Each structure stands twice: as structure tokens, then as C-alpha cells.
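Removed: one protein chain of the complex. Kept in place: all other protein chains.
Per-chain numbering from 1; labels A and B assigned in written order.
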Amino acid sequence: MSSVADAAAHGAERHHPDLVHHFESLPAQKEAATLGMWVFIAQEVMFFGGLFAAYTIYRHLYFHAFVQSSRHLNLPLGAINTAVLICSSLTMAMGVHASALGRRRATVAWLLLTVALGSVFLGIKAVEYKDKFEHHLVPGESFQAEELHLEGPAARPAQIFYSLYFAMTGLHAAHMVVGIPIILTIAWMAHRGRFSPEYHTPVEMTGLYWHFVDIIWIFLFPLLYLIGRHH
Amino acid sequence: MGAELPLFPVQASTMAGRVDALYAFLITVSVFFGLLIAVTLVSFAIRYRRRSRDERPQPIEGSVALEVAWSAIPLGIVMVIFLWGADLFFAMARVPPAPMEVYVVGKRWMWKTQHLGGQREINELHVPVGVPVKLTMTSEDVIHSFFVPAFRMKKDVVPGRYATAWFQATRAGTYHLFCAEYCGTKHSGMIGSVTVMEPAAFQAWLAGGATGTSLAAAGEKLFQDLACITCHRSDSEGRGPRLEGVFGQPVTLASGERVVADEAYVRESIVNPTAKVVAGFQPVMPTYQGLVNEEGLMQLVAYVKSLGGAATVGPGAALASPAPAAASPAPPPRPKGQGR
Partner (left out) sequence: MTTQIGPGTGEPPRPPLPPALSEPPPPRVNYLNVAYGVKSWLLTTDHKRIALLYLASVTLMFFLGGAFAVLIRLELVTPAGDLVQSETYNKLFTMHGIIMVFFFLIPSIPAVLGNFLIPIMIGARDLAFPRLNLLSWYIYVFGAAFTVYALVSGGVDTGWTFYAPYSTTYSNTHVIAAGLGIFINGFSSILTGLNFIVTIHRMRAPGLTWFRLPLFVWAHYATSLIFVLGTPVIAITLLTVVLERALHLGIYDPRLGGDPILFQHLFWFYSHPAVYIMILPAMGVVSELVSCFSRKRIFGYPVVAMSSLAIAVIGFLVWGHHMFVSGQSTYAGLIFSFLSFLVAIPSAIKVFNWTATLYKGSVSWDTPMLYAIGFVGLFTIGGLTGLFLASLGLDVHVTDTYFVVAHFHYIMVGGAIMGYLGGIHFWWPKITGRLYPEMWARVAAVIVFAGFNLTFFPQFILGYLGMPRRYHAYPEEFQVLNVMSSAGASILGLGYLLPMIYLVWSMRYGPKASANPWQAKGLEWQTASPPITENFERQPVVPEEAYQYAPESEARVV
């Protein structure tokens, strides 16, 4: 890990076209990129963390309203989306693996498949959001809680549930909307032969990011869709 | 009004002296350590000033003993300060028994105070000397903060919940009341005064300001107007729990939890009834949020309190009720058989 050891081993890599001037060797450069991506993921955890904290507190305070509100989320669609996203993580991992083996066409194919699955996820999300609009479950003046069979005061925290629903899934979706063009860019670079077994760091870093986005959903799904469903 | 000493506000409550004592201790500690550092630093800087360009001093790099000492001693001192401050804080949080009750509503940009006897004030509060006064406060809009420097008392006043604070004034006079949480345009105009009076003068003031309706009586009227009595009957046959004797007692909820029926509980039960349902009852009570404003809620709370329970009536409360000679009725004792 130390640059002293790498300095000795860098002979062939000294002029590697992907080695930037301020790193001693490709492995050093890659380790830096990896550490950087993990630090970035740590801050993403804190970013979502504020919403998870708010969710935890309000679920404790208004459990009944949360249960009723959750019932009106589309469980089959949510479950399909979960499966879709997990599959997209699989295809992403296959893409990273292919790039490590230097298999250009396979890399591009797996990455494009990942984008396709991600787009399916976003499409299903759009369907769900539209459904919420139509049933007056979007917080604001038009919010109506009759459908939730919540009366009077218990209806008010339902707005809080739906505020958190939209904020958390919206933030998650925004991360996917950013991630998909990135994967497309990486796929294009792979298509152009940019990567090799020695250098495919951007693919790996994108993979880390995508897996993180997946993991966030894996927490969101049970917290939002599965409250009290075992009753 | 004003301070005898330009460095401290006047001490006008039982807590003020205690707070000032802690302050004085902290000033002493600060002056001591501040001077210690400043004098040491400056004298080292002078004594060891560079006398030649290539001077190379003795490399004294560390000392375990010193590190331990100057970690442990400050730690000990701050722990003393912590315990002292915590003790004071807990004393401030513990309301003495049988206080005089005052209800406060903050709204942009004024303070509305109400005594149990129905006397209302705007941006002013009259209280007697030597009696603990308990403030139950809420806001109609944004967060405010009720601050009386002479009492060393401050509490944020938050919409949607009750904030409680208390003080016992020790000298007559008029003292600043400030809003201490920024609340918009006229934040610095949301000020007034707390006037502390000798007991006889205070009684006279109360009589003069009596509106004829005590807070509890106004609450009783609301209770009838809003038809609460339909379910909250005193014969235990109603769909809602009987309210006589409830205030201040523990209540068992449907969830098995036990809570004390204090002011916040009563208020919540009116605006958000299904949050805490009493064991043995159904969650059928509709909400009255929007139908009753914060002042009305305080009147209802006062009424429920007047129906009996723990420590609701005492010398403090008695002071606030209008004198018997006045035309107004005294706060109702147990009303029985009056059409309920």
C-alpha cells in the first residue's frame, strides 16, 4: 500500500496512459479512487440519514397513521421494483467483472442491461407517483385522507408519512437519475476500448455507487411498504 | 426599573441569586485561567525572545506529568461546574407544589397572559411577591421565548405543545419581559413587563381586573357549547371517560402504557384524541383542532383541572380567584347533577 513499494514496481506503469502525473503507480491511483468512493458513500449515508431519523421519530409517534398510510402503497409494484433493482446490481457486478477480464462487448452489454433495469425501476416509480396524485395522497392542499380510513386527527400524520415517502423515494430516484447517465457514459467509454484488466477503475467506482443506491432501496422498501403488514 | 449594578440585572426571584452565584464562580475561574495563560504567554514571549538570528533553543518536547495535570485539573473543575449547573437546572424544572397558575399564549408579536380568575393581560403580567407562579405556555404561530432577565428565567414557547416554567418573585417592582427567540419582523417589539406586587396590592389588582368569568368558568361554558358533556358524563355511562378527579392522576391507556393526565395530556386529548386512548374506551372522539383556539384550549384545561384531582387547588390558586365579594361566582367545586 505504501508508495515506496509501488515506486519499485512501477517501471512498466510509469508511462501507462491512464496514470495521472501526481500518482506514483496505477495501484496507488486505484486505491486512492476506491478510498475516495467509500468516503463519498459515507457522506451519502449521512445525507439519507437525516430523513431516516425523521422517519424513525414520526413512525414511533404516529404508528397507527403510518400503518394505514403504508397500506395504500402499491406492494406488488414495490416488490417488483425491489427485484428489478437487485437484478440491476447483479448486472452491474457482472459488468465490472467483465471489464476486469477485458471483455469489451460483455462489459457494454451488462452495463446497458443495468441501465435498462434502472429505467424500468424509474418507470414503475412514475406509475406509483401518478397513482398517488390521482388518489389525492400528495401532501399539500389537495391531500385527502378518506381513502386511508383515517379520521380527524389521525389523518394529519398521514401527510407526514407521505411527505417522507415522497422525499425519501424522490431522493433515491434522483440518485438513480444521476447514476444512469454515468453508467451510459462508462458504457460508451467501454465501447471505445478505454478499459483494460489493468485499468477499469471507473467501472468499479460506478459499480460501488450503484450498489449503494440499491442498498438504500433495500432499506426504504420495508420501512415504507411493509409497516405492520404481518398483522 | 433597572439594575443597581450595571453588570447584573436586578435579582428579583428565588433563582436569581443562585444563578448569579454560579456566574460569579465561572467568572472567577475564567479570570484565573485567562490571566494565567495570558501572563504566562506574554512573559515567556518576552523572557525567551530571540536574541540572535541563528539561536537554537533547548528542545523540551513534552512532559507526561504536565499533560496529565493539565487534563485532570480542568476536568475536575468543569465537572464541578457541570454538577452545579445541573443541580440548578433541575431546581428550575421542578415546579413547587400548589403554584399560582398563569396561562400564556405567544403570538406574533404579543404576549397574552391569563389568570385563572379570568383576568387577561397583553404584554404584561402581574404577580404577587413570594408565591410560586407556574406558567403554562404555547404559541399560536412560530417559536417564541418567554424571557424575564430579572428572574433569570427563560423558556421557548413552541406551537403545538405546552411549555412549562415557574418562578417565585422576591421583590416588588416592574421588570423587563422579552421575546428571546427570533420570530419575524417585530421580534424586538414583542416586549413587555412583569409587575410584582405585595399581596394586598395584588388582590386589589385582581379584583379590579376581574372580567367576571374565571378561566375555569369560561372553560365550563366551552365544554357545554361544544357538547363535550354528551360523551364525558359524570355518571360513567358516557362514551368518553369521566373527567372528575382525573387531572394530575395516572391514566392507563389502551396500549397498556400509563401516563399522567397533565395539561399537555388534556390539550392533546382535545386536538388529537386518538393519540392516547384510555383503556376500556373506543377511539371515537372527533378532533377539535381548528374548532378551539389556544386560549380556548387553556380554558378547557383549566376547567378539567377544576374538576378535581391532584394538587389542583391550593393557596396559589386561591390567590388568583376573584374575591368572594365580587359579583363573579367562585370556580365551581364538584358540580353534580346539573343537567349532566
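Please note the rule applied: a residue touches a chain if its C-beta (ideal position, glycine included) is under 8 Å from a C-beta of that chain, and two chains touch if they have at least 3 such contacts.
Since this is a predicted model, take the numbers as computed values, not measurements.
When the omitted chain is restored, the residue from B:74, B:199 or B:286 that touches it is B:74. Note on the undisplayed chain: of the listed residues A:35, A:178 or A:218, the one touching it is A:35. For chain B, the residues touching the absent chain in the complete assembly are 2-3, 6-9, 15, 18-19, 22-23, 26, 29-30, 33-34, 37-38, 40-42, 44-45, 48-51, 53-67, 70-71, 74-75, 78-79, 81-82, 84-93, 108, 141-143, 145, 147, 149-150, 152-156, 158-161, 163, 176, 178-189, 191, 272, 289. Seen from chain A, the chain kept out of the figure touches residues 2-4, 7, 21-23, 28, 31-32, 35-36, 39-40, 42-44, 46-51, 53-54, 57-58, 61-62, 139-141, 153, 156-157, 159-160, 163-164, 166-167, 171.
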